[in-house]
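For this depiction, one protein chain was excluded, whereas all remaining protein chains were kept in their positions.
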Amino acid sequence: MGSVSEPQSPKASPASTGGAGERAFRWLTSGAGLVVVAAVVLIGVFLIVQAVPSLIANHANFFTSAQFNTGDANNLMFGIRDLLVVTLLSSLMALAIAMPVGLGIALFLTQYTPSRLARPFAFVIGVLAAVPSIVYGLWGILVLAPVIEPFAQFLQTYLGWFFLFSPGNISPVLTGTIFTAGIILAIMILPIITATTQEVFRQTPRFQIEAAQALGATRWEVIRMAVLPYGRSGFIAASMLGLGRALGETIAILLVIRASTSPSHGSLFDGGYTFASLIASAASEFSQPLPTGAYIAAGLVLFVLTFVVNAIARVVAGGKVNG
Amino acid sequence: MRFQRRAAAIGLIAAGALLFSACGSDNNSGGGSAPQAAGVTCGGKQALKASGSTAQANAITGFVNTFEQTCNGQTVNYTASGSGAGVNDFTGGQTDFAGSDSALTAAQTPAAQQRCASTPLNLPMVFGPIAVAYNVAGVTDLALDGPTLAKVFNGTVKTWNDPAIVALNPGKNLPAAPIVVNFRSDNSGTTQNFQNYLNAASNNAYGKPAAQTFNGGVGAGAKGSQGVTDATKSTPNSIAYIEASFAQKAQLPTASIINAGGGQPVPLSTDNLGKAIDAVKVTGQGNDLTLDLTSIYKTTTPGAYPISLATYEIVCTKYADPQTGTAVKAFLQTALSPQAQGTLTQGGYVPIPDAFKQRLSTSVNAIS
């Protein structure tokens, strides 16, 4: 997709810039830019404003408590520990799967596919991005989950000594775990990683590739010597964008991950809620300000989390990529 | 040339939009539309607004269909936003009545009284049996009682061949497998009613507060009744409480329940729950029909199925705007008509038994 993220030096200007029309138009466009800045700032401000009263009324430690109990407005007990664990585990697992596969696809589309076929193939990957997330959720829990259950069983049986694969807090249930969600998220963020990485790989300077070819390099060696070094930062930035998307995914996760009554042990076979799925699941009950504020506080943490991830992506990309 | 193409594209989109907005309709009268109800005095406000319990949403849909057929041009817009929101909207005056899984509490009543400027009424209009569905290979006729259910759902009884279960099911081939409890992860009246039942029927052996969220401390939660149903269907050796209709549609076996009177296990059926409703105690004063649900949970009537969801319509005795009062009365009269009651079984609810319907009619007719 994109090629520019840093504001470029403004395009050529005419000698004279005066005129009321000119000034009005300049103001109009700057105003539009300000709207964007204001939107982000206001999101932060209003989430904070709504969250603070609930955080003050909270009887549990917001960062270390694993419970999220808002049933009694006079005795709020909520914390984000488990939300954070489930959100990070599912997103990182998705990233661990989607990064190598996405890299492979980007290489396939840019280095291995004749340009005649690249377009239709890229379109196919684009279709993955067009599928609405509620459809992924439905398909994930009803169709995919039962199919991957034996694989999860296998991991738990043979690698159960490792904390990630130890029996989870909804054991013996193995469908609808963080593991299931991680795979679905991986499929969902694949198009994001692929699209952006592919774009950066396309920008690899022609002469670098030709220089490698002139040295008699095989196709793989060309990739290793020219394409990968050039595109590394773009690939990492693309992955961060994918991570940002995975962290905030709502409805697919809500449909897929089963809830648990006991806290998470950090296993991939745990159940629970992510920030986003918890908020969505409680959305129909947003009637009293204090309990609602608790969910808004969770939303605030999610906002900060995605803010940080996207900011890192931008810094890493150094202007090669945009979302 | 390019401009023409662009113009053509815009024209095409505009034409498509026009065509699209012209061809839609709400008119689904072809086919088996709802029959008209008799004995309803139509009139009053055209579109009533209500919100609340999701547990009765499907029942209300059936009532509204009959209402629209019966009273030409009148309708009810019911938003299934949850009982808490429903009561808040009602006391705040945004809606004309509320649907709620529980009667107004002592704390909520004054606000409702103020909003109505008359006595608010709790009318239990919709009853639904809660099924105990299970998925155990080779077992289709499981029998359970209150104390045993309480132990299963709080994790005290952990395996299917536990002596407590075997004692109720002599001669059946129960596996040594662990019991997987599936519960509703979202807030729901079903969960609240079921936990109330567990506490009542086990003399508090369940020992967990009966909230809208499951507090049993075991098992795996799933989103919504359908989520729980799917989970139970796909998880061997699991057990769950779900609204009866979901279990039936998914063809999951449901446990027969031995009620507090002892005796034979009672299979889940409309008639068997009707027996429990017939014997229900009313604690409300006058036209208020607040129920003592414990009398259903701990029913000793032979053949009565004890696990039920009861949801209320919360209305005013006398509305400030008589037009609203007339319309609310007409809607609730429609709901009690045999035609509207006939739509209930499809949605997994129980038609209200005649004796209790009389009492509801009296209360409804007093609304103005």
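Per-chain residue numbering starts at 1, and chain names A and B are given in the order in which the chains are listed.
As a convention for this text, contacts are C-beta pairs under 8 Å (C-beta built on N, C-alpha and C of every residue); 3 or more make two chains touch, one makes a residue touch a chain.
The definition used in the following text is that contacts and distances are computed from a predicted model.
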| item | value |
| --- | --- |
| Hidden chain of the complex, named as in its UniProt record, picked from "Cell division topological specificity factor", "Tetratricopeptide repeat protein", "Sporulation protein YhbH" or "Phosphate transport system permease protein PstA" | "Phosphate transport system permease protein PstA" |
| Given A:A39, A:I56 or A:A96, the one touching the chain that is not displayed | A:A39 |
| Of B:T232, B:S245, B:Q339 or B:S363, the residue in touch with the unshown chain | B:S245 |
| Sole contact to the chain not displayed, among A:H59, A:R219 or A:R232 | A:R219 |
| Footprint left on subunit A by the chain that the document does not show | 1-19, 21-22, 24-26, 28-37, 39-40, 42-43, 46-47, 49-50, 100-105, 107-109, 111-112, 121, 123-128, 130-136, 138-139, 143-144, 187, 190, 194, 216, 218-221, 223, 241, 244-245, 247-251, 255, 275-276, 279-280, 283-284, 286, 289, 292, 295-296, 299, 302-303, 306-307, 309-311, 313-314, 322-323 |
| Absent chain, residues of subunit B that touch it | 2, 5-6, 9, 20-21, 23-34, 51, 54, 57-58, 61-62, 65, 68, 77, 79-81, 94, 186, 223-227, 229, 245-246, 248-250, 343, 346-348 |
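Here is the rule we go by: only the chains that are shown with their structure count from here on.
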| item | value |
| --- | --- |
| Subunit A and subunit B: spacing of chain centres that average the CA atoms, whole Å | 38 |
| For the subunit B and subunit A complex, residues of the former touching the latter | 54, 80-82, 84-85, 88-89, 178, 180, 183, 185-187, 211-223, 227, 230-231, 234-235, 238 |
| Contacting residues of subunit A [partner subunit B, same complex] | 71, 141-142, 145-146, 170, 172-173, 175-176, 254-255, 258-262, 271, 281-282, 284-288 |
